[in-house]
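This is the structure, below, for whatever I ask next.
Here the complex is missing one protein chain, while the rest keep their positions.
Labels run A, B and C following the written order; every chain starts at residue 1.
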Amino acid sequence: MTSARPSAAVQPPADTRRTGRIRSETISTAAIFALAIILILASRFVSPALGSWDQVDTIITLASFLIVVAFGQGLVILVGGLDLSIASMITLGGVLATTWNGSFGPEWVLIPAVLLICACIGALNAVGVIWLAIPPFIMTMASGIIVASAALGYTSGTPRGASPDAFLALMKGSVGPISAVLIFVVIFVLLAWALQSATAFGRRLYAVGANREAARIAGVATWRPIMAAYAISAACAGFAGMMLVGYANGATLRMGDSYLLPSIASVVIGGSSILGGRGSFAATVGGAILLTTLGTVISALGMDQGWRTVIEGAIIVGALLLLREDLIARLRNRSAR
Amino acid sequence: MSGAVSALDVRSVSKSYGATVALQDVSIELQPGEVHALLGENGAGKSTLVKILSGVVKPDVGAMRMGGEPYGPHSIVDARRRGVATAFQELSLVPNLTVAQNLSLPRQPKGSLGLVSGAATQKHGAAVLERFGLRLSPNAMVAGLTLAERQRLEITRAFACDPRVLILDEPTAALAETDWLFRLVRQATAAGAAVLYISHRLHEVRELCQRATVLRNGRSIGTVGLEDATDHTIFEMMVGRSQAEEMQHRTAAAQSTRPAVLQAQGLAGDSFKNISFTLREGEILGVAGLEGQGQRALFRALVGLAPLASGSVKVDGALVRLSGPDVALKTGRGIAFLPEERKTEGIFPALATASNIVLPVIGRVGRAGFVSERLEREAAAESSSQVDLNSRYLDFRIGDLSGGNQQKALLARAMQTGAKILLLYDPTRGVDVGTKQSIYAAIRSFAESGGSVLLYSSELPELVHLADRCLVVYGGRIFAEMPGGDINERTLVAALTGHSMQETAA
Amino acid sequence: MSANADAAAASAPGSNLSLAFRRGLTDGAGVVAILYVILFTLYALWDRSALTVSGVTNLSNNAAPLAIAAAGESLVVISKGFDLSVAGVVSLSNVLMASYPVEGPGGALVSLLICLGVGGAIGVVNGVLVAILRLQSIAATLGTMIMGQGLALVIMDAPGGTVADWVSYTLTDVLFGVMPISGLIVLAVVGLWLLFRHTDACTGLFAVGADETAASLSGISVVSARFTAFVGAGLLYGLAGFMLSVQTATGNPTAGTPFLMLTFAAVALGGVSLTGGRGSLVGAIIGAATLMLLQKVLFSGGVSSFYTGIFQGVVMVLAIVFGSLVSRLAATGARA
Partner (left out) sequence: MRTLRKLLTTTCVAAGALAAAFAAGIGSASADEAKKFKIFLSLSYSGNSWQSEAANIVKALAQTPPYDKMVELKEVISGTDPQAQIAAYESMIDAGANGVISFPISSTALNRTVKRGCEKGVLFFMYDATVTEPCAYNVSYITAGFGENTAQALVNALNGKGKIFLSRGVPGNSVDKRHTDGAMHIFKEYPGIQVVAEYYSFWDDRTTQQETAKALAAHPDVDGIWAQAGEFGAIQALRDKGTRLVPMTGENSNGFRLALADPEAQKNGLKGVSAGSPPATAGYAFKLMMEILTKKRDLKPMNIQYPLPWVPADQVKLCKGDTFEDGCNAFPEGKVPSSFVTEVFSPEFLPELSLKSALDGAPTPGKTIQPLPADVVKAPNEPGINCQKCEPPADLYKLTKVQPTVKP
């Protein structure tokens, strides 16, 4: 073909554009972890014992639940949804794991079974969202209420039974000097990150979240990634529930309540858009760890709860201001120059 | 242009975003009563200049004067008050408000106790619509309007505030017939207004404008009087090098011998009925029609995006049910669709161009579900070369690319799918001359390599140059079908407007 | 010309009346209102006291705080945002009213102003963070919510204090023996909304919620629209806190916490689109009333209390599905 190639003549206005999504996300991730570390170091002023490896270990253990939940929450948010049912799903996971422990069969049957049940409920959320066009917010809130009261009725208020040994081992055990949960967190984060950022599935999640119509036209069967996201979210919550059971060796109803807002917060502080299509799990992990660290440091402050809470809120806002997109972008451009 | 004080005078304006230089030392000058064209390829900086003139963004340096007064609008409203109104390319209408409300934004007429009066708003809206000959209901939600209707409304809104300087950015992108617009423009200029007219359609520009200023890569190359500038020179200014535009007719081979790949039989749907045609292997079947003749619904129905009320579709001779684009891709030799609206239906702005291109086949690049960056880039590079998309763009966010390159990428995506049947809906909307050439070439070579194309275009010359046969749709029906030889603008235009059946039938 | 012709054809079905009707349905208020009527009928069937003045008064006293809070939330949601700070504001204004009771009508006014002040202040903070500094609303307001709750604890570290008797008794009373005053106050809010509907600010709110770029290119100031939404919401939260204090007649530093999820449920139930640009404050208010009524219905229906949640959840989902179906039918009906 002989027609000229004008596009070759068009200079791209500036090659800094090449530093696309990837770098800005790495920067914000780095920034978050930096904040967390600064907090830990700063906490030395609160108490000399803080800032020790021991504290880091504690933080990781306490953050592990949040990290697992936040992964699922992050996926749902990525596809443009929101999962308010996770609190109940955590409880469900814990309750089933304890009440069925022993009676249901060996653990290698029990645990997958519980995860499967949770995943199915998550899938139901997706059905409502996709085909009944129910806003994710209301759908997951409703299913959350339903599951919660079902659990309440099923246990008539008192969950019985003890944690599966596998989770006792996970939460209490240790490999040499390193606690098992730390290893687990590392592995989980790697796998989860890979799933979201390096697989075809992950790519479709981003596409669907960024522009569902376009994804559909491009030939993506949009319902699959969406349903998968909700199912994974529910399963993650269930798993976290079992971890909590392993940690405290017993389940209670409402054991998940304290994880709903933090799960959303860690995703959003991690720079993901609440509207979907943008975000990286690495940053979410950063968010989760930042929040947990904040908790430990705050609770070590010698002042009354009111002021502590005020400071906690203030620090969250501060972190958000520091991690603002345009600031990150400016950093990026500078680094690109 | 003699000493008359210029309506708008822009002197060496520059603007850069972060590290990206959008405009550098751009100057342009408009006389009262003239229609001044602003030419340049996508990404040449036209949109930025428009934003600066209409007060959306402030220039970093540079001076602007209006009728001699210094001009530095700090907001759109301010610009409007000073007499500069703009019809934006990305239409600036609010979907969940009525036509009337949109016409009176941001300040709606007030009734008693300073409250917005719905009646007054409607009355004002109706008056404006009446005045500019727009037959819309003032109470209709903008969301419910067709693209063309919205475009008209956008234009009307700009005209409605009787500006001294009127900026029209790609006003005909969604309009097939331009008389209405041109009449308005001429009225305005007759009344002494200056119009800055931005379009990729040179014949329109020649018809309407006296002078043209050309931008390239954010710099103003120069201003020429149009009567004494050949297309050749203008293209040269735009793309920086002689632009041989050769378009020969495809030798209308004995297509009828080739196997039929897509057969539509009596299709009826949302806004079309009784549509039957046959698309053969290696054939480019053109579809011509004014906007809103049902072609959009037809295309969408053929990939399962819109419901089919009745009729049957055969692919490779087999009866098929197309329930969605994903199914269409897997049906027979595969059907891929290039949608109408690049931004809302096409790109994923935050993803890299490469990722955008390979998305439909993302499962195939890499193993065990894991995407291999290398394979992805290779695949993307391969198909982007087919559409003459420079491979350096592959790593950019597609959102940062110029419209033309985005369009190329989307075409590359359609080809990437491996589908041998392409449904292209106005593939060159709002893209520059050079890009058009590349797209034409890509479509041709695709057909030559045995692919089949169903091509709708709002620009008749395209169909004339590309199509082997051409269907003319009117009022949701196939109004005429003309073999390659008979396709020329005259017969097409006649058919388009639904006239002279016998002539085309003959 | 033919183009114009078909343009006109496409937009023909825009007759005023059907349009208004359709909008009524599609902005959700209509559907949730129907649901409310159904539930109330059930309730009246099963519980004679439903139709007595005291019954109605209880309903309205119960619903008023949530209804007003939901009204505020809907402002932010329409402008395409989330506002969690409601929990903080309600707690804060509640403890303030209980810690500094002022008797008499004047006192009521003073307390009201305090509550509005607190709400407005936090609204301004949210506005700055979201509208000007462009933080994601859900995250920013999470921060302000936590701070608000903290301040509430600082002011009052345990439930206690008393709201001035005059305030708490008068405002929970009945006017002319039929009209609960709390109801009147909610109606007042509705009235304000109907006025607000007729301002450019409100149009801006909807415009920004639907399409930010288009709105700004149309000359609407996105910043001020968002800002208005958050401040207005804050003020309403303050009022909600005031009404809550009036009803409970005492202070509780955690009083606002239950409002967090309930307001959103009410807003969604009220047919306000959580993706912005569509909905009505009236819908949100009826949605809130429906949620409160549902508890009563389930009680009088004698549903085993373990499982009430299941019914609540199912009703919510059904209501939404039904609403979206009706609105879609209305829409498609109009297109055809």
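Here, a residue touches a chain if its C-beta (ideal position, glycine included) is under 8 Å from a C-beta of that chain, and two chains touch if they have at least 3 such contacts.
Computed from a predicted structure; not experimentally measured.
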Among shown chains, those touching the left-out chain: A, C
Touching the absent chain when the full complex is considered, from C:203, C:216, C:248 or C:273: C:248
Per the touch definition above, residue among C:100, C:166, C:196 or C:299 touching the missing chain: C:299
Per the touch definition above, residue among C:32, C:76, C:116 or C:153 touching the missing chain: C:153
Touching residues on chain C - with respect to the absent chain: 42, 46-47, 49, 54-55, 58, 62, 65-66, 152-153, 156-162, 168, 172, 244, 247-255, 257-258, 292, 295-297, 299-306, 308, 311, 314-315, 318, 321-322, 325-326, 328-329, 332
Residue ranges of chain A at the interface with the undisplayed chain: 43, 46-47, 49-50, 52, 54-55, 58-59, 61-62, 132, 152, 156-162, 172, 244, 247-250, 252-255, 258, 295-296, 299-300, 302, 305
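Criterion: only the chains that are shown with their structure count from here on.
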From chain A, the most remote chain by mean C-alpha position: B
Inter-chain centre distance, chain B versus chain C - centres from mean C-alpha coordinates, in Å: 43
Whole-Å gap between the CA centroids of chain A and chain B: 41
Cα-centroid distance, chain A relative to chain C, in whole angstrom: 30
Residues on chain A engaged by chain C in the complex (per definition of touch): 84, 128, 132-135, 137-139, 141-146, 148-150, 152-153, 156, 261, 264-265, 268-269, 273-274, 304-314, 316-317, 320-321, 324-326
Contact set on chain C toward chain A in their complex: 82, 84, 129, 133-140, 142-155, 157, 253, 261, 264-265, 268-269, 273-275, 304, 306-310, 312-314, 316-317, 320-321, 324, 328
Chain B residues within the chain C interface of the complex: 56, 75-77, 80, 88, 90-97, 99, 101-102, 105-108, 111, 115-118, 133-137, 139-140, 144-146, 148-149, 152, 175-177, 179-180, 290-293, 497-498
